[in-house]
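One structure, as structure tokens, below. Some questions next.
For this view, one protein chain was removed and the others were kept in their places.
Up next, subunit A:
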Amino acid sequence: MKIQNILILIGCAIALTAASLWMGEQAYSWFPPQAAAESKLIDELFSFLVTLGTFIFLGVTGTVIYSIIFHRAGKYDTSDGPPIEGNVTLEVVWTTIPILLVLWIATYSYNIYAEMAIQGPMEAMHIHKMASAHAATMEEKGTFSITASNSIPVEKIEVLAKQWAWVFRYPNQNVTSTELHLPANRRVSLALQSADVLHGFYIPAFRLKQDIIPKQTIDFEFTPIRPGKYRLRDSQFSGTYFAAMQADVVVESTADYDQWLKLAATHKPVPANNQAANEYTQKIKGAFTTGYPTVIPAPPPLVNFSS
């Protein structure tokens, strides 16, 4: 290879790397705010994959586009290209590179997944081990650190999903609510249950999702870190009013959280406002409605607190 070509190649590689790193940085802005400790981990992993992916995408399409521009046959040129059928070195290289990349991505993903430790008590031992290993990086970013004291979950909050409503129950205070309140910077633990079909527990700002399966209780743990109000959505298609199955999630300081629980406990349970039930009862028969029968929505839940 001529020196000139090598220089061009190096130049391309540098440009590609710069572009990829830039894209990797942009990736953070494509997400909702990072409201749980887990969301930081996932965003980092995603940014890494965007960087790698951009490099590969630009590399491949750049080569193709270069060929399209510079390797076109002339109008009356009916000759053939060079009959190159293969090149063992090249083939070995481009088999090895993907294998190494896959191993790298898989290991990185596994580590992130282990650090998240979202699947309840079966991984409880894990949390302590991983949390101490991870505390440093979290602190470096100056945000939040999981320590031994706050890595022990607060009471288990019961989450009941039904067609089409969410009900949250705090067993210690016997409080029920259609709004999920969580203390910030504390590990929280949920017990997910479904009354009828599959539902999915999903808070985009937390980057966390877990299917809820009828006749099973699924433990789910995570750590909210950013006070504010977020949306909980149903991520597993659950029938007619699926899109309306949403709830608010409020992350607040431990003091506010305790106060909210106390206050809610004093309220008398009343039927909550429920979009699916409303739509079902108010259904208007217009020109384009078909009136296909639907599963009748569960009656509005009786709760101490509703948003």
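Note that a residue touches a chain if its C-beta (ideal position, glycine included) is under 8 Å from a C-beta of that chain, and two chains touch if they have at least 3 such contacts; residues count from 1.
One rule holds in what follows: contacts and distances are computed from a predicted model.
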item: Options "phosphoenolpyruvate--glycerone phosphotransferase", "Cytochrome c oxidase subunit 1", "Carbohydrate ABC transporter permease" or "NAD(P)H-quinone oxidoreductase chain 4 1": UniProt name of the undisplayed chain; value: "Cytochrome c oxidase subunit 1"
item: Residue in contact with the excluded chain [from A:Ile56, A:Ala265 or A:Ala298]; value: A:Ile56
item: Absent-chain contact - pick from A:Ser109, A:Gln259 or A:Asn273; value: A:Ser109
item: Given A:Gln173, A:Thr240 or A:Asn278, the one touching the chain that is not displayed; value: A:Thr240
item: Full-complex contact with the absent chain, from A:Pro98, A:Gly228 or A:Pro299; value: A:Pro98
item: Where the unshown chain meets subunit A, residue by residue; value: 30-32, 41-42, 45-46, 49, 53, 56-57, 60-61, 63-64, 67-68, 71-73, 77-87, 90-91, 94-95, 98-99, 102, 105-106, 109-110, 112-113, 116, 118-119, 122-123, 196-198, 200, 202, 204-205, 207-211, 213-216, 218, 231, 233-244, 279, 288-296
